[in-house]
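Here the complex is missing a single protein chain, while all its other protein chains stay put.
Up next is chain A:
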Amino acid sequence: MTVLSKFATGTGLAAALLAGSVTAASAFTACQVTDTGGIDDAGFNQTAWKGVQDAIEAHGIEGRFLESQAESDYEANLNSLMGGGCDVIVTVGFLMGDATAAAAKANPDQKFSIVDFAYDPAIPNVIGQVFATEQAAFLAGYLAAGMTETGVLGTFGGINIPPVTVFMDGMVHGANYYNEKHGTDVTVLGWNPETKEGLFTGNFDSLDDGRAFAQNLYDEGADIVMPVAGPVGLGSAALADELGTDELKIIGVDADQALTDPEKAHVYLTSVLKRMDSTVQEVIEAAMNDTFEGGVIVGTLENDGVSLAPYHTFEGAVPAELQAELDEIKAGIIDGSIKIGM
């Protein structure tokens, strides 16, 4: 199924290329290098690629992607896009930070953009796309704390890097905030925001790990788990599907995983959205209109760069007063009256 969808993407791409050449005027090409999760990971890389697809649809440009099989591919992949042909190159992922910086410095006339990395000082031909993910994850943690029956939540990450742990930070702080308000004692397993230690699979591609880690957390009593590891979380969703959602629910990350993982849609309580698609499209449009300027774009709750996905099948299960509190907290975060992790 994944292979098929991959080829479907490929053929769709070819169709788009043909369409592009028919409408002629646009010779603009956006290229993207994915991280190791792959273009069809139902989350991180797929969301970023959706930004390119949206731009293809809206402006009739051309789009290409290259998947990284391993961390050692980053530089090689960037290299093979360097022969011209790409008007803007989008790299997806914090781990590609060094490789992107090196390529950008070696090719000062090539426009780059990277998801999840901000350079300090800024590189003139790179736009960093970063996200205040902890804001949306805070809401997810608060929601989960209000929904749990065992009083135990779980989370785990792919690799201990800031763009991953920021989700886990937000979830823990959100649950703690719920405890503060309601005098409850909900605990979050898998992450300690003070010591920065927690559960990590060590990769962004093993669905088996996703299953095993969720099983461990479930065995420790967790009934809602948030995997922050790209496609690894699909393994956790498979476990929740088998156990039943009364036993285990999953919080998706990056994309609305109830939509990107439709077969398991019923296990997702919600998803912490990180709208890389809109920032990627924004960057492409900036490059097209010659307004491209090196620096940083930040996605927040306020500008809808991050948000909480609809509850879908759990729409009726979330109590109205909990939803009211969430709306209030969201407003509080936006106006600054609620500080996360304080």
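Going forward, a contact is a pair of C-beta atoms (placed from the backbone, for glycine too) under 8 Å apart; a residue touches a chain by one contact, two chains touch by 3 or more; residues count from 1.
Here is the rule we go by: contacts and distances are computed from a predicted model.
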Q: Among "Putative FMN-dependent luciferase-like monooxygenase", "ABC transporter permease", "Monovalent cation/H(+) antiporter subunit G" or "TusE/DsrC/DsvC family sulfur relay protein", find the name that the UniProt record gives to the complex chain excluded from display.
A: "ABC transporter permease"
Q) For the full complex, which residue in A:101, A:159, A:243 or A:265 touches the chain that was left out? A) A:159
**Q.** Residues belonging to chain A that touch the chain removed from view
**A.** 3-4, 6-11, 13-14, 31, 64-67, 69-73, 75-77, 79-83, 95, 106-107, 159-162, 165, 196, 202-203
